[in-house]
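And now, chain A:
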Amino acid sequence: MIEAVGPIKRKFAPWDDPALKPFIRFENVTKRFGDFTAVDNLTLDIYEREFFALLGPSGCGKTTLMRMLAGFEQPTEGRILLDGKDLSGIPPYKRPANMMFQSYALFPHMTVEGNIAFGLKQEGMDATSIATRVAEMLELVKLEKFAKRKPHQLSGGQRQRVALARSLAKRPKVLLLDEPLGALDKKLREETQFELMDIQMELGMTFLIVTHDQEEAMTVSDRIAVMNHGVIAQIGTASEIYEQPASRYVADFVGDINLIDGKVTAVADGVATLRCDGVDATIVAEAGPGGIAVGAEASFAIRPEKVQIAMEPPPAGTPNVLAGEVWDIGYLGDISVYRVRLAGGSIVKATVANLTRIVERPITWEDKVFLTWPVDAGVILVK
Partner candidate 1 sequence: MAERRTRDVKPFLGKWALVAVPYLWSLLFFLAPFLIIFKISLSETAIAMPPYTPVIAGVSDLWTKLSDFTFDNYVFLTEDPLYYSAYLSSLRIALVSTVLLLIVGYPIAYGMARAPKSLRNALVMAVILPFWTSFLIRVYAWIGILKPEGLLTIALQGLGILGPNEQVHIYNTEIAVFIGIVYSYLPFMVLPLYAALEKLDATLLEAAADLGCPPTKSFWVITFPLSLPGVIAGCFLCFIPIVGEFVIPDLLGGSETLMIGKTLWAEFFNNRDWPVSSAVAVVLLIILVVPIVIFQNQQKKA
Partner candidate 2 sequence: MTKMVRQRLLGAAALTVALATGAVAQDKVVNVYNWSDYVDESVLQEFTKETGIKVVYDVFDNQDIVETKMLAGGSGYDVVVVTGPFLARQIAAGVYQPLDKSKLPNLSNMWPEVTSRVAEYDPGNQYGVDYMWGTTGIGYNVEKIKAIMPDAPVNSWDMVFKPEIVSKFKDCGVQFLDASEELIPAALKYLGKNPDSKNAADMEEAGKLLASVKPYVQKFHSSEYINALANGDICLAVGYSGDILQARNRAAEAKNGVTIQYVIPKEGANMWFDIMAIPKDAPNPDAAHAFINFMMKPDVIAKSSNYVAYANGNLASQKFIDPAILSDVSIYPDQETLANLFSTTPYDAKAQRVLTRVWTSVKTGM
């Protein structure tokens, strides 16, 4: 069985170790399809044993990046290094990376066993070793009973597991996962995400996953690269991306966010003051990366769960206060989402964890409320 190896994972941060060499390196890689630039002068380092996610909307270049690593596409410019070796000119069938396809791409005329053994046969492995490895893989993905079935006799989830087993069978240095869970329903997807993490830990491989699902990326990966129009918008751990978005784009793409526009009036010790005429308020918050100058147009970004909502006005001197009226309430079970309409007409979202079952006087529609947050709860981003 797979052991829980969480604690080790927490300490895992090779990207912070300057002595370590990256395992995979995209070096100034550009890929053009005719007039369209899918990947634009992109440089990216991925470390051994890392679970790395490429996150972005469709058409952002993430799949192209992965296909270049697999060898299905050639970079127009730049080069890709794997374990220090330049991959250019090496055909896909000679690369030490295996891919799990979005469509699974199982060979319909072969059994589950046949599919899993396929890569091993290409290696010229002897029959007994193949049988052992296949059995191992079937056990890993819990499909022992389905060895003799053909793909069309399996459910979607089972097929996904076969695809995974097949791509893992050769013990590749790198496993590429192209939207691997896209076809599964939510519950199965979540389960599988954790299984993927466990498998990655156990086998000690480098995983590169492409996904447009930010929750998935955040769940499984050590680091995430958020991509937009062929460039990387931000690289970081899930919490870095979430809590310290480098741009409005990242803040908006990853998770839910409130954005309030204004003008910077003061900057001191990494804390900026933003005058927001639209909502008639002054916001004090940490300045985001990239340097913020007085007078610049900027946005204040804050996650809904960081916004506190109260019926009583906060004590005087509280730094960030917005007054408004409850416009809409979404009850989601674990949390409730309040959409609060401010004086200027704009809406700010605040989520509250439903910690108790019964509340004496719940906040309800048309209640006058006050929204507050500490100075370090949000971030000011230059437009």
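In this section, a contact is a pair of C-beta atoms (placed from the backbone, for glycine too) under 8 Å apart; a residue touches a chain by one contact, two chains touch by 3 or more; residues count from 1.
Basis for inclusion: all candidates are chains of the complex that A comes from, given by their letters.
Everything quoted here is computed from the prediction, not taken from an experiment.
Touch with chain A in this complex holds for only one of 1 or 2, which is 1.
Interface of chain A with candidate 1 (complex): residues 70-72, 91-95, 97-99, 101, 103, 105-109, 118-119, 122-123, 166-167, 170.
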